[in-house]
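In this view, the complex is presented without one of its protein chains, the others remaining in place.
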Amino acid sequence: MPKHTGRGIAAIEYPTGMNQNGDPSQAWIKVKPDGRVDVFAGTSDIGNGSKTIQSQIVAETIGVPYDWVTYDNSNTDSSPVCTGTFASRATFVAGKAVEKAAERVKERILDIAGKELEIDPSDLEIVDGEVLAKGAPQKKIAVPDVAAAATWTYGELITGTGAQLKPYASIVDPETGEVDLPPHSAISYAACAAEVEVDDETGVVQVTRLVQVYDVGRAINPTLVEGQIEGGAVQGLGLGVLENCYPYYPSAEHRGGQFGSYLAPGFEDLPKIDTIIIENPSSDGPYGAKGIGEMANNAQPPAIAAAVFDAVGVWVTELPITPERILRALEAKAEPVRDGKRVVFDSELSVNAVSQGGIAFEVPA
Amino acid sequence: MKLTVNGIAHDVVSAPLATLLDVLREDLGITSPKAGCEQGGCGACTVLVDGEPQRACLTPAASLEGLEVTTVEGLGAPESLSPLQQAFTHHYAAQCGFCTSGMMLAAEGYLKRGGTDDREAIQEALAGHVCRCTGYVKIIDAVAAAARGDSFDLTVTAPSAGMTNLGGV
Amino acid sequence: MKAVGARLPRYDGIEHVTGRTTYVDDVRVPGTLWAKALRSPLHSATMSGLDVSPAEAMPGVHAVITAADVPLLEYGHLSALGIPADEPLLAKDEVRYKGQPIAIVAAEDEETAMAAVDAIEVDFDERPPLFDIRKAFDADAPKVHPWGNWYPHFEGEMDRRQIRKGSIDEAFDRADVIVQGVYRPAAIEHVPLETQVSLAVPEANGRLTVYSCTQALYFSMGVIAAHLQVPLNKLKVVGGTVGGGFGGKVDTASETMCALLAQKSGRPVKWRWTREEEFLCSSTRAPWHMEIADAVTKDGWILGRKMLTLHDSGAYARFSPYGLTKHSFHHTGAYTIPNLSFDGFVIFTNRVPTTAMRGFGVTSVSFATETHMSRVANVLGLDPYEVRLKNANRIGDTSPNRIVYTDPSTVSVVKALAGGMEVELAPEYAAMTRDPREGDLLPEHLVSQMADPEAH
Partner (left out) sequence: MTQGTEVLFPTSANEAIAQFGDGSGVTVIGGGTIVMPEITYGRMAPTKALLLSRAGLDTLEVDGASVTVGAALPIGRLAELAEDVTALAQCALNVADYEIRRQGTVGGNVCAGEGHDAPRGDLQGPFLALAAEACSVGADGERTEPLDDFLAHRAGRLLLDLRFEKPAASAFAAIDYPHTHEYTVLAVTGVRTTGGETRLAATGLAGYGTRLRSAEAASSDPEQAAAAALKDVTVGDDALASGWYRERTLPVLVRRVLSELEEAA
């Protein structure tokens, strides 16, 4: 079989949270009389795990077991504003809001525990559902007892709210794109290597391996991080070699309306995936986390394009890199146009070749 | 007609060519099989018919007289999860969860017919099922673990093979 | 016991594996009507003689809505940011893409609703469509909107997103080599396993409960309230449990129509899109056209980048101006390039409007700039890891919009990738860190780009 293997790499970055900010998330937490914790936030769980991650942040911040936390994002009557689950903001921005609300709850628990124990709240800490005197852990009161005291003795509701809003970054100079504030709260980074096998007679390309590196800031839940990265890898593979709403773009002919005619990746398209996580903490995210869900399908397509070049010596720069595009490129044997110090690829795709004088891409000589 | 679902016989009166999916969801209120495409393309509606996985959206309910239909409710309840349900939980094989019922029943069928933990065999057996969230890795991990007869600690989840954490660098 | 950093099980994991998670389509409200849409069969046309009365007269049909039933017909996805609306909830007088909703029917069952849709009368006068964004500026190009074919409302009422930094002419003058290429990623369907679905229930107290698969409860509530012209206390949006989104379920594609039908019929109304509607009529990730010319030195420094981006927005703007702005901010990728000239346009075409999808705005530019980076390395005969490390973002470098990088990780991830691929880097690259540039890594052309350490 005329099969060729190749390797390619890519390195990318991505802004965590909404570009230019200005996107609020809010949360409120109340504590039941037995110390169990109810979290209300408006963050949809689209499979990304908002319910899990935000519950973990609350459990950690207050100092109670994870299974004491009930998380309710079910409706706009009880949950406060959250701009939504997009732009890798559900952990990074909304998670910060619940962290802030949990801090307030913790303060209230310590205040009441301080009264019960007759110790200054600043000398107390909460560990595994118990309020302990720092350095003298035999002096303690269980959080359920604190909650009961709040309810029945002091007539108080232990509650806390939190909100996260970074001010909107305005473009102050539309000529240069200069902004008045950082348009991002944190930038995540990733790198990816792809290995491919290409049949030069049919153009069929199989991605055989993806090695990926992600700086996630801090993995609040490493398993969920893996889930995002692996899911993103396969979507990136789809972008790279399979998926296209308009197979004859720009024509709208032959749009696939079924799973048989729109090629979403399936089990048998799956390459071997190796992933390396780095934790360089962010300054703004909860516990140093960065969002990595969005960027998780960005690095594979360029790595695959470079791997295909390595395998068969042609650059396919229209996605997806289909068997047909590989065969056409192999037939065209296109070399870049060399003119002085200029090396020009893909000139047939340029606006300069297609537009009838409407727009041009001019490069300084 | 009589339709037996998870061991319970139901009298079903519906349009003559109603799909099993419609009958389960709309007539019997069993909503775990999902209308993901109603074209047989995604597998979200798969149920077991006499132990073999089958797309409910492609199946005229009328053809199932005398046969046993199993949905994911028939695998196990929260307090009595089947080994496969435990495997899916421990290996984090469900993210949004919409494909999960069909996926698990396809996997259950695979295990029932003697499927092993061979990853390629699992991929082949589940090939008709689309999951857009997980990238399939952890689903294969879960089915392989169930095939091996692993026991599962449901208070934690398992890392993926091929995962390295370098910490801060 | 630490919760953060622990491999805890999913909060809703047991619900998922027992089939008990309740998605919108699993909510059961007695008396619920089914909705079905009349959609445009043409890419571009003027429309006349819309008559829904034959559908309304059919037994089992409880309500039909058209543009005339919507209190505020046009409300933009980015109206909250001051970006003007351009898309009607239901087509009025003209259609700009195949699949555009024109009228929605609510009936006792799905079959009746389908038959009622078929009974609606409407005439079309077909117009030539525009599909190729590269031709959008040509004198003879079909006009997608009366005002033109590209978005005209960037800051300062500019018709493009622009980045200018340093001196592009000087960079190209000094370059040893100029590498130029064109990059065109495709439109992608989100393919959530749960198609677009919503259920609106009129309550006795005059409120509407809207069960929604939205990724953004409050955003969608704002959209519904604006179209209906009601205060937020008249709505309760129920959701938070979504069968996959990937960006496509921010659009609020079905909720408002269900709410209007529920108001008009006084009955609960559910609209679940078929998979074919999801594939053919729901918004997609945009196709993009990107041209890059890099001014580079023989030893692999990127001195300058000139870039043109055309973003195929489809028929309406939705989130596209936001996406293009984000794209422009990241057109240097994970690297520091001192001289920049970027021009980007949001182009309208007669295809389904495009919207946010995972990596929105940046997926495209990452593909273009990273494939280009590999080409540059290949043209220069240099190692692809080393070219990337050399130009990597470092602490104190500045971004295209002059923001200082405080904690970049390009160096970390590229070195870790080399480790993972068992590639041995030359000693000076193996020793590289993200610390501020100095020595050989601070050539004269980058000195002026370094931020004043005191400035931020």
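Going in written order, the chains are labelled A, B and C, and every chain counts its residues from 1.
Here, a contact is a pair of C-beta atoms (placed from the backbone, for glycine too) under 8 Å apart; a residue touches a chain by one contact, two chains touch by 3 or more.
Remember, it's a predicted structure, so these values are computed and weren't measured experimentally.
J.: List the neighbours, among the chains on screen, of the chain that has been left out.
T.: A, B, C
J.: May I ask which residue of A:80, A:250 or A:266 touches the chain that does not appear here?
T.: Looking across A:80, A:250 or A:266, the contact with the absent chain belongs to A:266.
J.: So that we can see where the missing chain sits, which residues of chain B does it touch?
T.: 15-19, 38-41, 43, 46, 52-55, 57-60, 62-63, 106, 124-125, 127-129
J.: With the missing chain put back, which residues of chain C would touch it? List them for me.
T.: That gives, for chain C, the contact residues 111, 114-115, 274, 276.
J.: Take the complete complex as the reference. Which residues in chain A touch the chain that isn't displayed?
T.: 201-204, 206, 242, 247-248, 253-263, 265-269, 322-324, 327-328
Keep this in mind: only the chains that are shown with their structure count from here on.
J.: Centroid from C-alpha atoms only, then distance chain A to chain B, rounded to Å. What do you get?
T.: 28
J.: Whole-Å distance, chain A centre to chain C centre, using C-alpha means?
T.: Roughly 15 Å separates the two chain centres.
J.: Give, as an integer number of Å, the spacing between the C-alpha centres of chain C and chain B.
T.: Averaging C-alpha atoms per chain gives centres 32 Å apart.
J.: Give the residues of chain B that touch two or more other chains, as numbers and ranges in rising order.
T.: 37, 39, 41-42, 92, 95-98, 130, 132-133, 157-159, 164, 166, 169, in rising order.
J.: Can you list the residues of chain A that touch 2 or more other chains?
T.: 45-47, 49, 219, 222-224, 232, 235, 258-259, 264, 274, 276, 278, 280
J.: Note which residues of chain C are touching chain B in the complex, please.
T.: 6-10, 12-23, 25-26, 28, 190-195, 242-246, 272, 274-276, 412, 415-416, 420
J.: Show which residues of chain B lie in contact with chain A when the two form their complex.
T.: Where chain B meets chain A, its residues are 37, 39, 41-42, 92, 95-98, 122-124, 126-130, 132-138, 140, 157-160, 162-169.
J.: Inside the complex, what are the residues of chain A that reach chain B?
T.: Within the complex, chain A contacts chain B at residues 45-49, 219, 222-224, 226-227, 230-235, 258-260, 264, 266-268, 270, 272-281.
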